[in-house]
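The complex appears here minus one protein chain, its other protein chains still in place.
Take a look at chain A:
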């Protein structure tokens, strides 16, 4: 039972980590928490469904194409929901993102309908580990998400484009003075954020099915992951996501299945009481 819980908790947790990482990238770039991030998950899932079930492409190709499509959605989202309000108060941008979240949900309903849908798995079947039966898709989620996280790390830390994005995130004005095209850099960050979150949607959909409201709860849990990991920290988002996933799985089994969400917030409060800045929260304090 414990192994079962560990693997399902980790696979959920790593997806929360992906969403949280996407949120953190945007937060670091423009200083705003994107409350439509959960909808990137849902939209990515639907794009994947379109390529896989309607165009009948293999699931791996569908995931790649869905990710690229989400990149375009990320840029469109940035241009329509953030850029026109970039000089307004942060509150206005947050409300704009919330409005976009509703538009995404209802847009998806209009395009793909209200009936939940499913798609192919990356790997079919289950594997027996000891007494536990584990779905291969859970393992695929963990592996694919880990690979994405490593690729994002390499992109941000080891490439020129990544350095450009980080420079823009640290100081937009200074970045523009050094010749970095700020709008391009911010657009790229939004695109990357939407791409990694969208892949999460495509990975989760075969297990949990797709509907236009699947992003809401996942987005809330990703937000908890960010707070636990520390605002602005990419490793924090990943670790926070894993903590949320594991608390959800083990807390649900051993404490209360009704109050899984409550348990997550209890852990969140406990961690904040010990480390108010979150686990990896130093950097953001230095910035402040």
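Going forward, contacts are C-beta pairs under 8 Å (C-beta built on N, C-alpha and C of every residue); 3 or more make two chains touch, one makes a residue touch a chain; residues count from 1.
Definition applied: contacts and distances are computed from a predicted model.
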Exercise for the section: Just go with whichever of "Zinc-finger domain-containing protein", "GAF and ANTAR domain-containing protein", "ABC transporter substrate-binding protein" or "Phosphoribosylformylglycinamidine synthase subunit PurL" UniProt uses as the name of the absent chain. Expected result: "ABC transporter substrate-binding protein"
Completion exercise
By the document's definition of touch, the residue of A:33, A:207 or A:266 touching the omitted chain is A:207
Handout entry: Chain not shown: contacting residue from A:29, A:69 or A:96
Key = A:69
Practice task
Based on the whole complex, identify which of A:24, A:100 or A:249 touches the chain you can't see.
Solution key: A:249
Fill in the blank from the handout: Contacts from chain A to the absent chain lie at residues 1, 4-5, 8-9, 12, 47, 50-51, 54-55, 65, 69, 72-73, 75-76, 79, 105-106, 109, 111, 113-118, 126, 128, 133, 135, 204, 207-209, 211-214, 216-218, 248-254, 257-258, 260-261
